[in-house]
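Below is a structure I'd like to ask you about.
With one protein chain held back, the other chains of the complex are shown just where they sit.
Now for chain A:
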Amino acid sequence: MQFMLLFSRQGKLRLQKWYVPLSDKEKKKITRELVQTVLARKPKMCSFLEWRDLKIVYKRYASLYFCCAIEDQDNELITLEIIHRYVELLDKYFGSVCELDIIFNFEKAYFILDEFLLGGEVQETSKKNVLKAIEQADLLQESQMSSSKSGIEYPSSCRTRAALKVIPPTLLHWAMMSEADGDMAIEVEPSHQYSITFYCRITDGNRRAV
């Protein structure tokens, strides 16, 4: 994988991870170009596109687009799976993750990504292990900091949270393998099954579907 970008429907970059060394200028150019191309695509279109000599695999989760660039011979479906896996990880870590979680805790989102992928390759296929590593590293951080910061209060202006809807693998039409002792299940869910639901989250945690 060459790079991963997360951006919002408005085209705002939320996360970027480059596994190939590029200058800032190039990165910006690529980002701008890709965000435009991907946002211009209609929802029913397939998640792959050829771009320069790379293949772009993207997927939309609620208001966020996850977009990966892979090389010619790479497997598109496994890339979709990687994206989905990452979203699941975020979801588990933050607890029904939403765009705001990623904005306000962007460093955490990076840390999770770094535990999951390294140098563009999947490093840990077991969700459990990734979360364990992150939790332990966090614990290390907490013990070092005298004043531990517990949950972050979001500003009142952005109290509504639209959760990224993450379908548990069991609901998917071809959920692959059981996640036996942290081993690697591969699920690729067809996009049409993917209903995007928005949730409003009131501060007390009650949810209602909009």
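Things worth noting here:
Methods note: contacts are C-beta pairs under 8 Å (C-beta built on N, C-alpha and C of every residue); 3 or more make two chains touch, one makes a residue touch a chain; residues count from 1.
FYI, contacts and distances are computed from a predicted model.
Not every chain of the complex appears here, and the one that does not is recorded in UniProt as "AP-3 complex subunit delta", selected from "DNA-directed RNA polymerase III subunit RPC3", "U4/U6 small nuclear ribonucleoprotein Prp3", "Galactosylgalactosylxylosylprotein 3-beta-glucuronosyltransferase" or "AP-3 complex subunit delta". When the full complex is taken into account, the listed residue touching the unshown chain is A:16, out of A:16, A:63 or A:96. Contact between chain A and the absent chain runs through residues 13-19, 21-24, 28, 42, 44-49, 53, 73, 75-78, 80-81, 103-104, 106-107, 110-111, 114-115, 118-119, 121-126, 129, 133, 136-137, 140-141, 144-145, 147, 152, 155, 157-158, 174, 176-177, 183-188, 190-192.
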